[in-house]
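A short worksheet on the structure shown next.
One chain of protein is taken out of this complex; the other chains stay put.
Labels run A and B following the written order; every chain starts at residue 1.
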Amino acid sequence: MSCNCNGNCEKNSRREFLLTGLLATMAVAGCSDDKTPFTPEENVALSGEKVKLLSVDGQVIEVDKAFLKPVPDLPTLSNSEERKGMPGKKFVMVIDLSRCKNLKKCQSACNHMHFVHPGQSWVKIYQMQDAEHTAPYWQPTTCMHCDEPPCVKVCPVDATFKRQDGIVLIDSNRCIGCRFCMAACPYSTRVFNWETPELPEEVASQHYSSETSVPQIKGTVGKCDFCPDMVRKGELPHCVSACPNGVFLFGDINEDSVTNGAETFRFSDLIKDKSGYRLMEDLGTKPSVYYLPPVNRNFPFESGLENQPAEEKTGSHH
Amino acid sequence: MENISTLQSERITRELMPQKFGKRGMIWTGALIIICLIGLYAYYRQLDKGLVVTNMRDYVSWGIYISNFVFFVAISLVGSLITAIFRLANIHWSTPLTRIAEIIAVSAIACASVIIIVDMGRPERLVNLFSHGRLQSPITWDVIVIGTYFFISLLLLYIPLLPDLKILNEQKNKGPKWMSKVYRFFGFFWKGTKEQWKISNKSVVILSIMIIPVAFCIHTVTSWLFATTYRPGWDSTNFGAYFVSGAFLVGSGAVVIAMYVFRRYYKLEKYITEKHFDKMGKAVVLLAFLYLYFNVNEYLVPAFKMKKPEEAHLTNLFAGEFATMFWFAILVGMVIPVLIMITKKGRKPLPMFIAAIMVVVGAWFKRYLIVTPTLLHPFLPMQEVPESYKHYFPSWEEWAIAMGSLAGALLIITFFVRLFPIIPIQETITEEHEKAITENK
Partner (left out) sequence: MKKLLLKINSGKLLLTILLSVLCTVYTAAQDDSTAVKEEEPEATEIVKLSYHSSNNSIQYLLLKSIIKKGKEQTPVKNKAYTIYLDSAADATKVADVKTDADGKAKTFLPPSLKQAWDASAQHIFIVKAGDEEVISDYSITKSKITIDTATTDGIRNINITIQKQEGSEWLPAADVEMKIGIQRLGGILTAGEEETYTTDSSGTVSVAVKNDSLPGDDKGNIILAVKVDDNETYGNLLVQQAAAWGVKTTTDNNFFEQRTLWSTRFRTPLWLLFLAYTIVLSVWGTLIYLVFQLFKIKKLGKQAAH
């Protein structure tokens, strides 16, 4: 095989696979009776036009033309659909601190895909040390998508809202820029567009979507959105697929599983076996992001210092 | 006797009539207008470039706009104190001060609304507050109570003004035409009949009762903008009372300043007497002690425990970056004024004036200290951000806008005083009259 596989094979095939799964479900739906366990991916915008193709066993079969694209188009969602979220799902993330060496790939992927303003980031990797004699560790944070989100409580205009799938999103076309949510969020996760965001022409002219969080708008807040647009496409959030160490695991708590693409775990077992916890539990915010403690680490803490900007190399315990 | 009384009324009217700006007045007004214009230009820049012209960033996401807002809301509370609380407590000496207090309240609330709009990232979406307003948010509560308070204050300013408008109307030949037009427009229907008096007296009583809970609400709700978050330094059950007491203090400070200035430049020594200063001085001392009491609660209790999130914040206030400002606000804003005003000599107009300025300046810095240092101590450490995100000092645009709004408040008061008598004429005549009768008896 002449594939020039440079270690990102795994990642690519991972994505492609999900699409395959999509087609397969269609096939199951097409050829079996009402045994279909889940409704076929209702997400895809079917074109109604069919294309003929050759099957593995030499049959000629038909599929919708929409599937001819590497990633089938999704129908554009209305604002009210974006506000409701995906029924039956409840997203959850697990961040395994024992695997993190501060590579910041999650951060750069996220910043790149969302055109986050230079200097700001939605994913942050903190250099943590809880007390003087305790061990330092690297702690990536995203928005916690709290189940009792203080940021949503205080928003005066429903510009930030919680959906039935657990995701907390922002409607930048509604936000008045009061920044109360920033003061309310104990995880310092929100950033503000202090000036007109630097965006490529074709991005800036797009209509803002809460699910993609693109394009960011001057005078409104932004933050990690758990990439529901990627999930709709059958892919994983950018930070999850960008991390070469598999630190981020993403999934649906209703399916009781989380995955980083390469490995998939049963969520309840993982949390039990590794003593998962959430940040600032005492505040009652009920985050959707769980952490696995930095024990039996894959990398020594110091290996992460290489990626730290010079002025921050000195540890700050907080 | 009738004769004397008429003469006296005429004298009172003459002395209390609004006066044309002198040279000083012109310079004062001109300076205020220039400061406002600079502020406007700064705001134009902010609208154009975004809030990036301020030095607020993701950590310090609220800066002097918000502390200025809190300051204005605080000052406005004095309207309720002097007109309502004193009235209900049967304190009569404060009658000549009611209009001063009310106009301070009205102009402060107007500027508070302006400054909060300035703070918004998308001011053009202000309508969203009404079209998509969400009752769970303390901001919505604040909008409602501030609107209500503003309306009540306007009524409390306007209704007692009616009899004076009649007097002003009767002085037709004085002053430019547009002014008498204004008087006629607002007050042509006041004839001073018995029924009219009855209704207006009743209305003022109802308003004075109503304004007290609403006043407590505006400042309590404003304090909740902070206290409903988890941040160390804001996460306090003491906050409502702490804010309200501080507000009464700074408000009465502002009234003392206004008293002194009007007395001096409008030659009102007969109406705003040393007795008034003396009484106000006692009130300010009392309020300063009250505010000190809440300060002790606010800082000593958490400092005793030194919970981890509070620790960095408190040490920073007591001995760190903000220590100078913190002790300045405590000493100059409370302790020294108390020391001055607690003595009889200190309650003479000039020392009172100086002490009141200290109170107000100290109070302004106090609001700054309530807003900013807390934001610099988030739960997770400040990392991975440009250096400028970790500090805050207002940019010139912020200063210009904040000062512009302060100048705006003063300008409203100045114009009001140019148009209307700052000491209620009719009420003063009536009181003199009553005094004369009792004396004659």
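Everything below uses one rule, namely that a contact is a pair of C-beta atoms (placed from the backbone, for glycine too) under 8 Å apart; a residue touches a chain by one contact, two chains touch by 3 or more.
The model shown is predicted, which means the values in this text are computed figures rather than measured ones.
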Residue in contact with the excluded chain [from B:Thr29, B:Ser113, B:Gln196 or B:Asn297]: B:Gln196
Selected residue (touches chain absent from view) among A:Ser47, A:Gln129 or A:Asn254: A:Asn254
Options B:Met210, B:Leu268, B:Ile354 or B:Leu419, residue touching the unrepresented chain: B:Met210
Contact with the hidden chain (one of B:Met17, B:Leu40, B:Ile85 or B:Ile144): B:Ile144
Where the missing chain touches chain A, by residue: 1-6, 8-10, 12-14, 16-18, 20-21, 23-25, 27-28, 32, 35-38, 51-61, 63, 68-71, 83, 87-89, 147-150, 152-153, 158, 161-164, 231, 234-236, 240, 250-252, 254-257, 259-266
For chain B, residues in touch with the removed chain: 132-136, 141, 144, 148, 151-152, 155, 159, 162, 188-191, 193, 195-196, 199-200, 202-203, 206-207, 210, 214
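One rule holds for everything that comes next: only the chains that are shown with their structure count from here on.
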Distance between the centres, which are taken as Cα means, of chain B and chain A, whole angstrom: 48
Chain B - residues contacting chain A, complex: 49-52, 54, 56-59, 61-62, 119-123, 125-126, 128-129, 132-134, 136-140, 143, 225-226, 228-231, 312, 375, 378-387, 389
Interface residues, chain A side, partner chain B - complex: 119-121, 124-128, 141, 150, 153-159, 174-180, 182-184, 186-188, 190-196, 218-221, 280, 283, 309, 311-312, 316, 318
